[in-house]
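Left out: one protein chain. Kept in place: all the others.
For clarity, chains are labelled A and B in written order, and residue numbers in each chain start from 1.
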Amino acid sequence: MASVTLNNVHKTYTSRKEEVKAVRDLSLEVRDGEFMCLLGPSGCGKTSTMRMIVGLEDVTSGDIYIGDRMVNNLSPQDRNVAMSFETYALYTHLSVRENILFPLRAKGVPAAEQATRLRRVVDMLDIEDLLNRGPTQLSGGQQQRVSLARALIRDPSVFLLDEPLSHLDVTLRTATRARIKHLHAELRTTFIYVTHDQLEAISLADRIAVMNFAELQQVGTREELLDYPVNLFVADFIGEPAINLFECEAVTNGGTMALRFKESGYELPVPEIWRQRIVEGGHRDLILGIRPHDVQLTNGKGLTKLEGVVDVFEFLGEENHVTCTVGGKWLTAVISAARFCDVGDGIDLYVPQERFHLFDAETEECLSTRFKIADQHAAKA
Amino acid sequence: MAEVRTPRERITDYILNGILIVIFTGFLFPVLWVFSLAFKTRSDILTWPPPLLFTPTLENFTSLLGGLVGGTVGRATVDFIGNFANSLIISSGAVLVSILVGVPATYAIARFKFKGKEDLAFTILSFRFAPELMVIIPIYVFFQELRLLDTYIGLIWVYQLITLPMIIWILRGYIEDVSRELEEACRIDGYGQVRTFMRVVLPLIRPGIAASSLLAFIYAWNNFVFAVLLGGSRTAPVTVGAMQFISADALRFGDMAAAIVLAALPALLLAIYSQKHLIRGLSLGAVKE
Partner (left out) sequence: MGTVVFDNVTKMYGDTVGIQGLSLEIKEEEFFVLVGPSGAGKTTTLKTVAGLLTPSEGRLYIDGKLSNLLKPDERNVSMTFESYALYPHFTVYENIANPLRSPKFGIPVDKIDAEVRRISRLLEIDHLLDRRPGELSGGQKQRVSLGRAMVRRPSVFLLDEPLSHVDAKVRHRMRVELNHLQRELNTTTIYVTHDYVEGLSLGDRVGVINNGQLVQVDTPRTIYHSPINEFVGQHVGFPEMDIVGADVVNGQGKNLQLAVDNVPSMRLSVSKEQRELLRAKSNGRIRVGFRPQSVQIVPEREAQFKGTVYAFNPFVTYGVLILEVEGTQFNLLTEAYKHFEVGETLACRIAPEDLYLFDEQSSINLTYLE
């Protein structure tokens, strides 16, 4: 077990004509025993980062530590990390048993120890029945488990997983997701999991590192990313259904301050808690974000009311979605499975003040998160 | 994304390139030699060792096109322009007929299921690797009976053995690459089978038609056996015409070289012109990845 630390890591690929910066100034600490996800759209640098940690790729500049050891110049086999590949990468000419034992045989581990370690991973991953088969005789889910077993039998101090669920169907995905989470709880090894799927990341990770355009955007727990996004990209990338966004303008009308929707002129009072700082900061062009699950249908204390007209109602079984027109734009809310709405009806929607997300339209920084964090620091002091 | 190459890799590159250059010169040598002959005077041609530098002359071309070759010794009259026109008529005629017949035929082979389809497709291809001489005698007899000897129609007909298989086999891949759903979509859009073919399939296989016609044209252009045995003085193409330069009294290298350069010209121009049609990029992005 070990922590993984990246200090100001850069990765630049040089081809004949141009330089491509795949990773830019990445500093990240993965704690010992932590489940960390590297999340981002394709081309964001997450795969390069993972390959640098494993040692399949050199760093252009910066340092990588595993535990206290600087590993920049160590070859992959000397880093004591294991990796399971997206395509499973099983040796088709070997049986499942030989596949799993391959890393131990390569190191010359004694036969008795091989047997005990094999037993352990076989029990953990439930693959007893598959040992004598060849990889080509296995289903996708089975191949996936064998590839996990081959990685885990080495007792790595860090375990990297590259998009392990991407080739599985929905049912198998649910089961495998649970199994990976369970494995982590059982092993308490440091896991680094690479994915482009935000739902996978939030359902598995202790913390998530969100990357975009080769740069780290934010590192945080699932709650932090959902409720305290640092910028518009993170807020929009995480969450499903996606956050509702409205371009608006902060206007003052005889003492009261309102958010005026750019498209329709619909006005909403600015959450009281932030009014003063918006005035002080001179923020004018804003983007208002409301998460679909933060919308309530009943009034209460500290709630801001929005008036809408139901445009689409979706019965989905476990929960229902209602999409209303508010100020000329669509707003989707997630409501309980017991609640039904009729299309065309007026509807009042209530959002807790502190759950409004406000972004600067130009810098795309999330102002409300900045305000909230400042408040918390003040409260502590 | 290529990594920076190490010195060792760079040395390997140099060696490889060197070998390639040697091989390439070997292949190109005859072409360059013929090309230089065409612009040499008779005396330059016969000088040994051949001079690397010489004063180029158009003498060979003018005498060739003038129809009077051979300089002072062994004068002969040739009709190179006539041969050239014959080549053009027969080759383009053959390709045209092959396209008119071949495109629908290929469509049927590529799209429809019928008994013996693969056998039929193979039989058509086998025309290409059966030696021409094997069939020439029966064909000669037929042609005699049908009075097709030394006629354009006869030659265009027999050239189908060369051009049709070429077109069918190249186009088949192109048509199979056109998603069936594109045609289905067009049928549902309200177009009949023929119109759907014209609207959707034809434009998408245009690069294939260009590529296969070009190849078929070149093969037809280069044919000698059919032309020499089934043609005659009226229909002789350049391949047959060039024979006249080899006569009992003299080998006319200069005239022959000039004739070869001129004869190669149409195929070369066609290849350059149709380059952009040969790129199959058009059909990309039609359906999901």
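Definition applied: a contact is a pair of C-beta atoms (placed from the backbone, for glycine too) under 8 Å apart; a residue touches a chain by one contact, two chains touch by 3 or more.
Since this is a predicted model, take the numbers as computed values, not measurements.
**Student:** Among the chains present in the display, which ones are touched by the chain that isn't there?
**Tutor:** A, B
**Student:** Looking at the full complex, which residue from A:Ser203, A:Gln296 or A:Gln353 touches the chain that isn't shown here?
**Tutor:** In the complete complex, the chain left out is touched by residue A:Ser203.
**Student:** Per the definition of touch given earlier, which of A:Leu94, A:Ala242 or A:Leu303 contacts the omitted chain?
**Tutor:** Residue touching the absent chain, from the options given: A:Ala242.
**Student:** Tell me which residue among A:Asp155, A:Glu314, A:Asp348 or A:Glu365 touches the hidden chain in the full complex.
**Tutor:** A:Glu314
**Student:** If you put the missing chain back, which residues of chain B would it touch?
**Tutor:** Interface residues of chain B facing the absent chain: 179, 181-182, 184-192, 195, 199-200, 203-204, 282-288.
**Student:** For review purposes, identify every residue of chain A that touches the missing chain, sorted by number.
**Tutor:** Listed in rising order, the touching residues are 170-171, 174, 177-179, 181-182, 185-186, 197, 199, 202-204, 222-223, 226, 239-242, 292-293, 311-312, 314-319, 321, 323, 330, 332, 334, 337, 343.
The rule is short, and it goes like this: only the chains that are shown with their structure count from here on.
**Student:** Take the average of all CA coordinates in chain A, do the same for chain B, and state the distance between these two points in whole angstrom.
**Tutor:** Comparing mean C-alpha positions, chain B is 59 Å from chain A.
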